[in-house]
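A protein chain is absent from this complex, but the other protein chains hold their places.
Chain naming follows the written order as A, B and C, and within any one chain the residues start at number 1.
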Amino acid sequence: MKIAFFGLGTMGLPMAINLVKAGHQVTGFDKSIEQTKRLVAAGGLTSTSTSPAASEADVVISMLPDDATTRAAIVESGVIAELAFGAIHINMGTVSVALSRELTQLHRQHYGHYVAAPVLGRVNAAEVGQLNILAAGAADALLTIKPLFEVLGQRIWHFGEKPEQANVAKLAANFMIGSAIATMGEAVTLAAAYGVSKIDFMELVTSTVFDAPAYRNYGHAIARESFEPPGFKLALGLKDVKLAMSAAEEVNVPLLMASVLRDAHIDSLAHGEGDMDWAALSRAAARRAGQA
Amino acid sequence: MKIAFFGLGTMGLPMAINLVKAGHQVTGFDKSIEQTKRLVAAGGLTSTSTSPAASEADVVISMLPDDATTRAAIVESGVIAELAFGAIHINMGTVSVALSRELTQLHRQHYGHYVAAPVLGRVNAAEVGQLNILAAGAADALLTIKPLFEVLGQRIWHFGEKPEQANVAKLAANFMIGSAIATMGEAVTLAAAYGVSKIDFMELVTSTVFDAPAYRNYGHAIARESFEPPGFKLALGLKDVKLAMSAAEEVNVPLLMASVLRDAHIDSLAHGEGDMDWAALSRAAARRAGQA
Amino acid sequence: MKIAFFGLGTMGLPMAINLVKAGHQVTGFDKSIEQTKRLVAAGGLTSTSTSPAASEADVVISMLPDDATTRAAIVESGVIAELAFGAIHINMGTVSVALSRELTQLHRQHYGHYVAAPVLGRVNAAEVGQLNILAAGAADALLTIKPLFEVLGQRIWHFGEKPEQANVAKLAANFMIGSAIATMGEAVTLAAAYGVSKIDFMELVTSTVFDAPAYRNYGHAIARESFEPPGFKLALGLKDVKLAMSAAEEVNVPLLMASVLRDAHIDSLAHGEGDMDWAALSRAAARRAGQA
Partner (left out) sequence: MKIAFFGLGTMGLPMAINLVKAGHQVTGFDKSIEQTKRLVAAGGLTSTSTSPAASEADVVISMLPDDATTRAAIVESGVIAELAFGAIHINMGTVSVALSRELTQLHRQHYGHYVAAPVLGRVNAAEVGQLNILAAGAADALLTIKPLFEVLGQRIWHFGEKPEQANVAKLAANFMIGSAIATMGEAVTLAAAYGVSKIDFMELVTSTVFDAPAYRNYGHAIARESFEPPGFKLALGLKDVKLAMSAAEEVNVPLLMASVLRDAHIDSLAHGEGDMDWAALSRAAARRAGQA
């Protein structure tokens, strides 16, 4: 297929390269010339204008960090208006339910299709095409793009026909990660106050009841107070928690744990920890107890 | 060794039987005659009086549900006073830090030793001697009882020389489980409000970032709203959360997630869910959103 | 002075009429023809177009319910662009810090002045010119409009030279009212659970430590469960709490009480109480305890 790919960051670039390797014609766009060159070196294309790629694309994929950059690249740039009749936009970034609804509507007005397909998995999973893809959208559009998902992911999860359903699933999962981090932060603060080794405690729980990636990754950092360089920045964690809260508020769902979580993030920002790894959220718990 | 074993419940009985099978002389006590008979049928002993067993025991093991029953069986019964010089009491139940400190002191006064050794693992792990044992106490006492731990558990975790350190580790782990349940409850309530299948969502997270026993077990029940019969009662969950909060308060550690958690439990009790499985805590989140 | 007055609602109309009575030339605008007619009947003016009034005005006053209506009436309508050099816009509505900053900037670009002057007080205070006016803006602008404030209010409070400072003061005060309502809700739920009369309890506290308007007004409604017709709608309360939270987040201030408050509002919305009086927030507390 002919693919216009927007967003060649740490996640987007390996995804785009995998699509090239699988035989697709991928024209990539990114604000970084370096990243764009890497795609070209791998056999991809680029252009100074998005117009030709957009008008010829069977599929547009966006993998951008937030609502603003996605809206800028796809809506304000005029890309949506240039797409051919029946083209499919797959938005794989983590965006708001509100943007997903807006894009669903806009594509419909231009006789195209919109699919939300945010992912679970980090760079290494993206590189080897082993992401978990959370997809929602019209059934026939999902069928058409199935070969692309099979290149990118180990498993495709369908959450419904409304694109925002995939966004909600992704936001709910990220909220759960944030909650796990905040909880670990409080638990190790308690343990440490009794002279229990944070590393031993975290090894216990991640070897037993919490033997899962989210706990091992963040737990390791929390126990060792190793927050730099960031894998995923705390400030981005706050962004996702707030997106989950907004999505929840729109349907009148109180999320009490998320509220506590949000306040802990703000506490961290007030103490200059926004650019540290998300695990640094544990410092808010330590601070409250006079440990930090 | 000669062992006096107090508490032959669903966890205690298989543990006592395993000790019998390993060649130890185990005299068991329980308010249930049925359970006591089962121990005897497996080769154990019992008695109408605790005195002879207590005075001859090398080791006393208690596996009782809470502070009150433990204090009744070991302190108020006079057992501590009857123990031989140098006897070791291993308390494997989940009790408060305060009781652990009190027992440490009492045993010291009677020239004995106190070891706290609560466990992680359910009945099936107890039956096959595959518990995780969280131990804290004097190093030489721990060395003496190592053979017993090797019968009961797959791994022994040492958390320090003060017995309450093991209790804190256990309570912190249980608080983490409660927090995970409450978080899952909120996350599936959010998902459901958007028409996302709770079962699909829970399968996603437990197949990926949260692929861990605590999430699989409770998540399965939450997604299916299957809360009876209880594996672990919600009211006992509240007990443990409160023990964690008390332990934390004693050392001036605020646990904000635990506070939210505690209130959700009370909400559940107010709605008659105390005897349901701990997973029923998710109903409080659903209720707030008008879903239950 | 020549005044263009936007927003002749329950608060705005009596304020505009008072300005007419004080001898000012007031041209009023509102989406309701009825309200506009009432102003004219009192000696005010109106017009089918805002242009002449805007271009001739010494002062523009807006008293609109939220950011969206204020932006529509003043910015999107082109009013700002039509104002004469040096004209002063007094925004007396409760709006966001963000909008106040945006308006400050826009007026500066058009060589005008922006003053934020939200008020404390209800309709009866507006009618008799006894509002408390929370003002912030450039000192000379404030001096110029002082005669107008003296017509409208019993006291003028200055909170600084940056208009948003007055908005923050107003939002912080409203957050405090919401917090008082939520707290009263919990306190009477506790009292009622012990068979203590809610009315007696509320009379006690409002006769003693909480002998203040916010407690008497809302406490009376809470104790009697009298939530309709609404004096101030619960959904508007949520709007204000969220504005306070946004203002706080922008400067990295965690507001934990506000977070609990926000979730209680969402709970109320999920149970169809958004159009009831703000006092109905107490029902969320009762519901959690199984009392409602």
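Observations
Following the convention adopted for this analysis, contacts are C-beta pairs under 8 Å (C-beta built on N, C-alpha and C of every residue); 3 or more make two chains touch, one makes a residue touch a chain.
Keep in mind the model is a prediction, meaning the values are calculated, not measured.
When the whole complex is considered, the residue among C:F29, C:F175, C:F227 or C:W278 that touches the unshown chain is C:F175. Taking the whole complex into account, chain C touches the unshown chain at residues 97, 120-121, 132, 134, 155, 157-160, 162, 164-165, 168-169, 171-173, 175-177, 179-180, 182-184, 186-191, 193-197, 200-201, 204-205, 207-215, 244, 247-248, 251-258, 260, 263-264, 285, 288-290. Those residues of chain A that touch the chain absent from the view are 256, 263, 266-267, 270-271, 284, 287-290.
Not every partner is drawn; the one left out touches chain B at residues 248-249, 252-256, 259-260, 262-264, 266-267, 269-270.
The rule is simple: only the chains that are shown with their structure count from here on.
Ranked by distance of CA centroids from chain B, the top chain is C. Per-pair counts of C-beta contacts peak for the chains A-B. Centroids of chain B and chain C (each the mean of its C-alpha atoms) stand 53 Å apart. Each chain gets one centre point, the mean of its Cα atoms, and the points for chain A and chain C are 39 Å apart.
Between chain A and chain B, the centres computed from C-alpha atoms are 38 Å apart. For chain A, the set of residues that touch two or more other chains comprises 248, 252-256, 260, 263-264.
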